[in-house]
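In this view, the complex is presented without one of its protein chains, the others remaining in place.
For clarity, chains are labelled A, B and C in written order, and residue numbers in each chain start from 1.
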Amino acid sequence: MQAVDRPKLEKRDLEEAAERLKNWGKWGPDDELGTLNYTAPDDIVKAAQLVRKGKVFSLALNLDNKGPQAGKTKFPPVGRFNPVHTMLRTGTDAYSGVLDVRGIRSADDLVILPSQCATHWDGLGHIFYGDHMWNGYDCRTVSSFGAAKAGIEKTKEKMVGRGVLLDVARFAGVERLPDGFAITNDMLTACEAAQGTSVGRGDYLLIRTGQIESHLASGNWDGYPGGDAPGLAFETLDWLQAKEIAALATDTWGVEVRPNESVEGINQPWHWICIPIMGLTMGEIFKLDELAKDCDGDKTYDFMFVAPALPVTGAVGSAVNPLAIR
Amino acid sequence: MQAVDRPKLEKRDLEEAAERLKNWGKWGPDDELGTLNYTAPDDIVKAAQLVRKGKVFSLALNLDNKGPQAGKTKFPPVGRFNPVHTMLRTGTDAYSGVLDVRGIRSADDLVILPSQCATHWDGLGHIFYGDHMWNGYDCRTVSSFGAAKAGIEKTKEKMVGRGVLLDVARFAGVERLPDGFAITNDMLTACEAAQGTSVGRGDYLLIRTGQIESHLASGNWDGYPGGDAPGLAFETLDWLQAKEIAALATDTWGVEVRPNESVEGINQPWHWICIPIMGLTMGEIFKLDELAKDCDGDKTYDFMFVAPALPVTGAVGSAVNPLAIR
Amino acid sequence: MQAVDRPKLEKRDLEEAAERLKNWGKWGPDDELGTLNYTAPDDIVKAAQLVRKGKVFSLALNLDNKGPQAGKTKFPPVGRFNPVHTMLRTGTDAYSGVLDVRGIRSADDLVILPSQCATHWDGLGHIFYGDHMWNGYDCRTVSSFGAAKAGIEKTKEKMVGRGVLLDVARFAGVERLPDGFAITNDMLTACEAAQGTSVGRGDYLLIRTGQIESHLASGNWDGYPGGDAPGLAFETLDWLQAKEIAALATDTWGVEVRPNESVEGINQPWHWICIPIMGLTMGEIFKLDELAKDCDGDKTYDFMFVAPALPVTGAVGSAVNPLAIR
Partner (left out) sequence: MQAVDRPKLEKRDLEEAAERLKNWGKWGPDDELGTLNYTAPDDIVKAAQLVRKGKVFSLALNLDNKGPQAGKTKFPPVGRFNPVHTMLRTGTDAYSGVLDVRGIRSADDLVILPSQCATHWDGLGHIFYGDHMWNGYDCRTVSSFGAAKAGIEKTKEKMVGRGVLLDVARFAGVERLPDGFAITNDMLTACEAAQGTSVGRGDYLLIRTGQIESHLASGNWDGYPGGDAPGLAFETLDWLQAKEIAALATDTWGVEVRPNESVEGINQPWHWICIPIMGLTMGEIFKLDELAKDCDGDKTYDFMFVAPALPVTGAVGSAVNPLAIR
């Protein structure tokens, strides 16, 4: 199983893709949600009907200093680090009697949390194409004051719908797809067919490569953040556009295949188009193994998906504890 | 409508309540979830069937510097402050061309987030009774290293079930219950009856006092954090225990009535029992107005409730974006 | 004693001042220190000789949640807040025995510190004139990655020299100069003469208005950050330039008089010129009362001044504990 060899993507290829896939204005000039608009109320009703066993799967890594940001990287993270958790009051304070003056013994805590350090949503303010962001807004809309448009808080009543898992690793018969492996449109279609699943309008699509599991097994994140990885080929942008999905997520650091399919100087070409041009919200570093096992067990690959972002005003992403409910 | 006058609660009353309501060991000596255990898979399946309109209500305040911690308080917060959001890269960096050396124009952010600064879950490590926490664990289990037992990350696949709203303010015919107003067992029962709602085993109970709405309307939080408030009477602990709910939340800072019903020196007596003795997780600062309006509109007060905590390892609480899905 | 009425400063006035006072290139094209260069080794030797009593005065406010950022403001701070101090380990942990597994009982802490929240240096990357910063560097040199030029760490072996206090409040015979009071060149010269002090090349000039003391006395910071204040007139830029001082600091939030002398739309006109055009480092929120009392006591207004910035790489300012040593 080999990714097809293709000429490397150049700026021109991205420009063509941007022209072809541009959704600006599709939901009006003031839209801040992009493809999250695809999910209709009726889709949510139907998604809820997929809950048949009452099982809940968290797709989140725990947030602590053992997270992915400790890994060595070729593409330095620029400010991301593992979350810092500190206590503001403790049970040892309680034991020591120092809290009794307050008439109650309680603990409290504080988290210093780079939005994208572990399992997270990339919001629509996360990536720019030239001087523009989603819907054609000027990129300066995202300043040090935060994102005045399309902040993650705008999604606070979204991120609910039908979840669909495409378990590409299992379909390919491997524990994990190798680094550099590009998942093509044909492969996605074949995986759909093999699973008997149909990805549809307004769905939340989860794609499993197995990559994260090998890092979790070894306890070593070297190479995971910003490193080589299996992931989506550039051409999948068209496939995803046609499917009209609400959002997608993978178990990798950056969804798309790395090394990228592009010439030097263009990093994460799929991102250039996906977020600012198509308005497609994406999730990264999702832990899909347990869900995948359960889906394989009953050969059913869809479920109710609920993954509410923290509504941090003006944020361009959010840590999240995404739930698949079956 | 007046709260009944009662003698003030003394230490002895709390001890009796602790004896009467203690759930330690009920789910085994190693339990870290408490009443969250009440929700069975079948309850989740039934909860999903309550999704009939496909409407999603976020019960969270946005996380920003306009939050409740800016309010003046009689009971100083000890370390809580409004969340701080800063950018790690911006669209103005993009516009300025300084990101192009990375081959991608992206923004990123960071949040400094006291777990309990806005809409949040109190985890089972949040309150101690004497030298013990939930299930009889030693309170020293929660040290500066975090909560070694019953950290909020243990709930990562919980917080899903049937939500029930008791709209006590609307039942009482007022926009908001007055500060100091104690909601009694009789009132909860009468509200249930008036609404035609039945609170049951494994439910997530939401109680609306209307207090938060007056602060949101005025844009002034003075008196909200740690101040006087309507809230649950101490006696409701027995009512809640009998109902076997999974968790509850209100639209106030601290769930229980303030000034408290207790003698001086005992602050938040209801908390003393609820969390460490009963193992009942609670939510605070939930925004219930929109949900309440919708429930009133169709005279249906239950819904699917999904409110996953961020799995911060060893945290005693979590900011949350709770969703009611109808 | 009244400030002279003048026509309001317009953009044109600032442009003229920029032309007249521009020090770009004066210390070479690669300079990152500006007027800090004025202090010669011999000045430091002489400054040390001013130490005659062995008394040390800290000019810093303590860093805690009672600081100036709690004050109400007309000019919102954009991200500054009082410092947050949290413990990473405590004596209550020690008492509780939970540290003994480490073989040592220790406490540790963490500070979340906006550089300019209390007593601080404004570095040369703090203010821009049009699209330029100090020495003509492009303002984009200060991006989300920090200040690539003239970061505060470059000053790590500076901030040592002769300190001179001009106690303008005492000279004017008032406890504090009133808000809106503009200190003119004539007043500075007259104060020098009255004190028998001469401000010279390479000096660190401290100017006392008395404003901070009234806030410290009342414990209320309302109006201090970004509010009206006594301070330097715009014309003092020329006076300071002629004196060739190394740096200056005041006991106000922003050194210059507020309301500003400028037309609407130009905020802090003196800053526009001082930092980016002249390369003059400045200190704000210095606590000068004790030092001033001592200077008045022996009618000697100069001393050794040592105020090392924390060398945070790429920072545009730094909290500081400035010392006057007499």
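Rule of thumb we're sticking to: contacts are C-beta pairs under 8 Å (C-beta built on N, C-alpha and C of every residue); 3 or more make two chains touch, one makes a residue touch a chain.
Keep in mind that what you see is a predicted model, and the values were worked out from it rather than measured.
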| remark: Out of C:17, C:63 or C:212, only one touches the absent chain, namely C:63
| remark: Contact with the hidden chain, among C:127, C:169 or C:206, goes to C:127
| remark: In the whole complex, of A:18, A:61, A:87 or A:247, the residue touching the missing chain would be A:87
| said: Can you tell me which of A:112, A:133 or A:288 touches the chain that was removed from the display? | reply: A:112
| query | Among C:33, C:295 or C:315, which residue is in contact with the omitted chain in the full complex? | reply | C:315
| task | Could I get the residues of subunit C that touch the absent chain, sorted low to high? | result | 40-45, 47-58, 60-64, 75, 78-80, 83, 85-92, 94-95, 102-116, 125-131, 133, 138-144, 146-147, 153, 156-158, 160, 264-268, 271-272, 304, 306, 308-317, 319-323, 325
| request: Mind listing the subunit A residues that contact the chain we can't see here? | output: 65, 79, 81, 84, 86-90, 93, 96-98, 112, 140, 143-145
| List the subunit B residues touching the unshown chain? | 78-79, 84, 86-88, 90-93, 95-96, 98, 110, 112, 144-145
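Rule of thumb we're sticking to: only the chains that are shown with their structure count from here on.
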| field | Centroid distance [mean C-alpha coordinates] between subunit C and subunit B, Å | value | 45
| task | Please report how many Å separate the Cα centroid of subunit A from that of subunit B, as a whole number. | result | 28
| said: For subunit C, give me the residues that contact two or more of the other chains. | reply: 79, 84, 86-88, 90, 93, 96, 98, 112, 144-145
